[in-house]
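Mind looking over this structure? Questions follow.
Heads up, one of the protein chains got dropped from this complex, but the rest are sitting where they should.
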Amino acid sequence: MDEHANHDVLIEGVLNGEWRATARAISIVEDLRPGRVEILARLYLAGRSSSVCGITGPSGAGKSTLVDALASRYRDADERVGIVCVDPTSPFSGGALLGDRIRMNEIVVDPGVFIRSMATRGSRGGLGRAAREVISIVEATGTERVIVETVGVGQIELDIAEAADTVVVVLVPESGDGIQAMKAGLMEIGDVFVVNKADRDGADGLLIEIESVLALRTGQEWSPPVLTTIASQGQGIEELAEAIDTHRQWLVSSGEGERRRRHRIVSYVKEIVLDALATGLWEEGGYSDKLDESLQEIMAGRKDPFSAAEEIVSASRMLESLNMDTD
Amino acid sequence: MVNKEQGQGMSGKSDIRKDEERWHEEVKDLAEIRERFITTSSEEIDPLYTPTSLDGFDYLRDLGFPGEYPYTRGVYKNMYRGRMWTMRMFAGFGTAEDTNERFKYLLEHGQTGLSTAFDLPTLYGYDSDAPDSIGEVGRCGVAVSSLEDMEILFDGITLDQVSTSMTINGPAAIVLAFYAAMAEKQGIALDKLSGTTQNDILKEYIAQKEFIFPPAPSMRLITDTVEFCAHDMPRWHPISISGYHIREAGSTAVQELAFTLADGFAYVEDALERGLDIDEFAPRLSFFFNAHNDFFEEIAKYRAARRIYARRMKEKYRAKNPRSLLMRFHTQTAGCSLTAQQPENNIVRVTIQALAGVLGGTQSLHTNSMDETLALPSDKAAKVALRTQQIIAHESGVVNTIDPLAGSYFIESLTDKMESEAEEYFERIEKLGGVIPAIEKGFFQQEIARAAYRYQKEFDSDERVIVGVNRFVEEDEKIEIPILEITEEMHERQVTRLRALRERRDEDGVKEALAEVRRVCSGTENVMPFLIEAAKAYCTLGEIVDVMREVFGTYREPSMF
Partner (left out) sequence: MVENKIRILVAKPGLDGHDRGAKVVAAALRDAGMEVIYTGLRQTPEMVVNAAVQEDVDVIALSILSGAHMTHFPAVLELMREHGIADEVLLTGGGIIPDEDIEALMEQGTGRLFGPGTNTGDIIAYIRDWNESRP
């Protein structure tokens, strides 16, 4: 089979905004199948035009409903929307249950909406990289909007902050108790804050609490707005859409967008390099065997891990070439 | 012969405890045939129960006498010696004519109450000719799209002579209005009607998932029916708070018990908030439980349910009328326990389950037909199921004495354990903000899904044996049960009738009645009288629900993973 020709068709399909080709390209990237580097590289050069918005928050905050409502709002303006929903992979089985579509009834049959559920897998490079690559494929389809939904736990939301232009943190009155105690992370990455289910008891209190926490965020030019929504009734969605756009404009006018982009490219290239080095070392260079040899000695208390690493690093300097496409 | 008094006096608790320890010591090294001995709900059971299992047990406080607080031993003083349970077989399929025929057949064979199953479109408030109804009309029950269908369904049945149960939830208020309108048109006063509407939306969100509107307006509709019945249909049970479906969805017995009671208390609180007096409506609340395979676990569940309910109604809600404290319930044998393989074995399962329901003191009973995992029950299978109840009632002798298992160390300690585990669940639900917030957070759904998955894993690993399915299997089994078929012709007949009705009726009257329904739904007036008017104007179910959907909105399940 001529893989190359196949990828031409696929890449063309993605660029034409065909969902099936897009879906397949994402699978190739997720599965680390042959051709992924070629696909990513060519789609990367096709340029980016989308506004990438990350939506994160604790489970039960109504994120999927909010995404549903926001996407409907974009569709009303005739903008195409790509949605990537990220959920954790089970560390025990490697499987995942991806249930975000349940709450997206409004948009699941809209031909102008592409939804992809993605498990963290965590094979390499962290979620930041995998998600960024999936997002870049969706962007290449020419959708005006890309929304990335993630559950706000652990490392995931920090990774998403890396990948998105604007991060919307969604909270609900029930999450009020723990704002102060909540991981600094969630409160620090938000560019826009949303109190969803704002008709519930405690919404006002939460609002005040968020604002007081945000007041401690000093030395930043952007002061994140705190909005209220009732996503299930579409309330506050317009304001949210506006806040996202305002933030995006600020990114451009302040130069912050440029800075973030530069940072992102640098860390992406570094990741790719690290990855290639690691693959070259452990998988192709046969250094896993060398590590195994040292392992016995370290276990026996005759060698320390630093010396073992030093040996591997020195030896690896003799690696002549690295294969970038680490298929 | 041992003197009774002497027998009690001679062995004190400490003697028993000492002997018991010795006994445990002696048996602990004996080989056992299984690693764990678990109930249907995966609860481990001890090898032996003795008086020491009942520390702190107080007969008068914990059991009392039948028909007396806390009603553990039964809600009536003489129970089945005074009146047998109602043998109520759930029936419904195809068009109203088809089910009407089945109703008459069951009444002729000695059934004493009717129970109506509606098809899925009706349960979701769609007319039979709606696009969403395609493929579903008449399949899981009878299609009722208008008062006309209701009139055909009960044709030749005297409404004030029969008690009618209707399994309907989302659109229950409307279907109840159809029934009331039919009675009024026949000149039968509403206060002569007896029966039950299931009308339990909370368990729909929790387990059965046939919901239409969001929780708040759904609760309002239910409380409207509660209020209406309290005033105008005093012999009607407006809600049957149902654990049946919670169990079918895979819950444990304790979850069934706890979630159902929590739902019940939520309805009570909603009605109290409306300003109703507890003793005005509580006597008409009824319950509906599952009867699964694990005989003792089920019996303990019913007994615990009665006791928890009576205690709460008295202590928390301050009910004064003793009738407000009675948990009366209907029981249905567990559909999910039946097997498609060797279906005749289901007759035996149903017998054990029905017996548990009876020993648990049920007020009415539906016994499943052996062919229900294959399709809707055939006449023959439904008759065998009814005969099963009759044999228990008349041949087994279990009705001779009230609550015969009371005092069993095992049954009483199991009853206590279920009560305390249910109380733990009540606390967790309370912490989540109550039943509706817990639903919206997916709490019940996740608890149930977890229990269902555990049960499946026990089955997959053969720890849990199901006869004919993973043990005692017959290879190349051919199933020889005649299966009732729902034909396309039934669907066509129904759609044709509905379209003819739309042609025939007075359109102005329909519009006017629907506008009234819209107005009342947007306000706070009780919607029931207006629904009855809409029914009489032959507004269809779908038309009324459409209006309500516009006012109330729709509900979507929370994502649960």
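Observations, loosely collected:
Letters A and B mark the chains in the order given here, with residues in each chain numbered from 1 onward.
Please note the rule applied: contacts are C-beta pairs under 8 Å (C-beta built on N, C-alpha and C of every residue); 3 or more make two chains touch, one makes a residue touch a chain.
No experiment lies behind these values; they were computed from the predicted model shown.
In the complete complex, the hidden chain is touched by one of B:456, B:496 or B:524, namely B:456. For the chain left out of this panel, the touching residue among B:90, B:103 or B:124 is B:124.
Residue A:108 is the one among A:108, A:208, A:269 or A:313 that touches the chain not shown. Residue A:116 is the one among A:63, A:80 or A:116 that touches the chain not shown.
Interface note: of B:17, B:139 or B:274, the residue touching the hidden chain in the full complex is B:139. Of the residues in chain A, those that touch the hidden partner chain are 19-20, 22-24, 26-27, 30-34, 89-90, 92-99, 101-102, 105, 108-109, 114-117, 119, 121, 123-124, 279, 283, 326-327.
Annotation for chain B: contacts to the undisplayed chain at residues 120-121, 123-124, 126, 132-136, 139-140, 204, 208-210, 248-250, 336, 338-341, 373-376, 448-449, 452-453, 456-457, 459-460, 466, 469-470, 479, 483, 486, 557, 559-561.
Simple rule for what comes next: only the chains that are shown with their structure count from here on.
Of all residues in chain A, those touching chain B in their complex are 60, 64-65, 87, 97-100, 102-103, 105, 174, 232-233. Chain contact summary for the complex, chain B toward chain A: residues 214, 433, 437, 441-442, 553, 556-561.
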